[in-house]
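Here is subunit A:
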Amino acid sequence: MSLLEIRDLKTYYRADGGWVRATDGVSLSIDRGETVGLVGESGSGKTTLAKSIIRLFPDNAEIHGGSIDYDGTEITDLSDKELRRRIRWQEISMIPQNAMNGFDPVYTVGQQIVQVIRHHEEGVSKADARDRARDLFDELGIEPDRIDDYPHQFSGGMAQRAMIALALALGPSLVLADEPTTALDVVIQDRILETIKEKQAEIDSAMIMITHDMSVVSETCDRIAVVYGGRIVEIADARTIITNPRHPYTLGLRNAFPDISDDDQELISIPGTPPDLVDPGEGCRFAPRCPFAEEDCWEITPEPQEYEPGHFVECHRADEIDYLQSAAGEKSTWQDATTGDRDAVVDGGIVDTSGADATETEGGSADE
Partner candidate 1 sequence: MSTDTDTTPQGAVTGLEKRIEQLRDGLGVFKGDRLGQIGIALVLVFVFVGVFARPITIEFLNVTIPGLAPHDPNARAVGGRLEPPSLAHPLGTTQLGRDVLSQLIAGTRVTLLVGSLAAFMAVFIGTNVGLISAYYGGWVDDVLMRITDIVYAVPFLPFAIVLVAIVGSSIVNIIGAIVLILWRSTARVIRSQVLSHKQRPYVESAEAIGASDVRIMYKHILPNVLPLAFLYAAFAVGYAVIAEASLSFLGFGDPNMLSWGEMIFTVYTADAIRQAWWWVFPPGIAITLFVMSVFFIGRTLEKVINPELRHQE
Partner candidate 2 sequence: MSEATGRVVDGSETYKLEVEDLEKHFPVNSGIVSRILRGESDQAVRAVDGVSLGIREGEAFGLAGESGCGKTTLGKSAIRLLEPTGGKIYFDGTEITNASGAEINRFRREAQIIHQDPYQSLNPRFTVYEWIKEPLDVHGIGTAEERDARVYETIEQAGLKPAEAYAPEYPSELSGGERQRVGIARALALEPSFLLADEPASMLDVSIRASILDLFKRLQTDLGLTAVYISHDLSLLKHMCDRIGIMYLGELVEVAPADEIINDPKHPYTQALVSSVPRIDPDEDRERIELVGEVPDPVDMPSGCRFHPRCPRIVQPEGYDFDQDDWRAVVNLRRDVLAGDVDPEAIRRNRDDDEASALAIRDAYDVPDRLADAAADDVLDAALSDVLAGDSNDAADVLRREFATPCESGPIETHQVTPTQEAACVLYDEDEPYTLE
């Protein structure tokens, strides 16, 4: 049995024009000790998906359907209070993108870790909690004495480590890491990712890693889920997603991402922007940007299909893998998608009124 089982989850945001369907029918299961990466552009809904699990989203968001089964407990049935007491931190914790915002500036980092430990575990003395905080610091490569420092006395990398210490203090079974290293330089990023991996293996927790960086997921994750327009459009083990993807969007992302090991890579961008999630309607949400879109794509919403064991793809043409893969590697394929009736789309902006159709100026801003 898997640790976390999300079924048909829908998380919507209230917005001016109606509901923004930031997560719109997502199913995902995560095993114990496993690391799953969520990749996608900003506005794709990847962050919302992860935050829905522990309901860490803004007030105007709501779960509109679906279920989240965590180790036998239905999380969507829990009250906010129960969720906070039983699940958050001790079972599922979160490493935010910017650690500095995660800490309260008026308390020392140590005080905050002690507080979290004592809040969730009864009968732990202050001194014991402090010792544990010191040990955690030591293991994460921060001098234990620095637990008495205030957050602003930490460098960015160090604060991120301290945040990891806090997230792992209670030995959670699942860690949600939201772009944990995006704000950091590569040297520190590398060290932090390494630290996260080590600690994760040690306490045998599962992890969801949210990022837009293909190389980070490739190195850290067992499985990768590609998120687009509020849905998981392709999911498989990391190797398959990187070397043998079937969804045109995954292929596009792969081509758009500069690879340091590739001496003569041709970068290819994906024209257009993420879809407006207020009323996406029927059809494939990637169709307005997809060079392989056919008649059906605009009308029939593709359902996830399993191609190899564990490899699910939401695309009508995913069985034409050889053609898709070879064609997607050509720059002209993607440029052609921007000619014809959608020629005015530059980076998904203003659409020439004559050719205005499915592409909207404003993408769903629900994500970040």
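Odds and ends about this structure:
Operating definition for what follows: a residue touches a chain if its C-beta (ideal position, glycine included) is under 8 Å from a C-beta of that chain, and two chains touch if they have at least 3 such contacts; residues count from 1.
With respect to how the candidates were assembled, all candidates are chains of the complex that A comes from, given by their letters.
Source: prediction; values computed, not measured.
This complex places subunit A in touch with one candidate out of 1 or 2, and it is 2.
Every residue of subunit A that touches candidate 2 in the complex is listed here, in rising order: 41-42, 138, 144-145, 155, 157-158, 185-191, 193-194, 212-216, 218-220, 238-239, 242-243, 252-261, 263, 265, 267-271, 273, 343-344, 346-350, 352, 361, 363.
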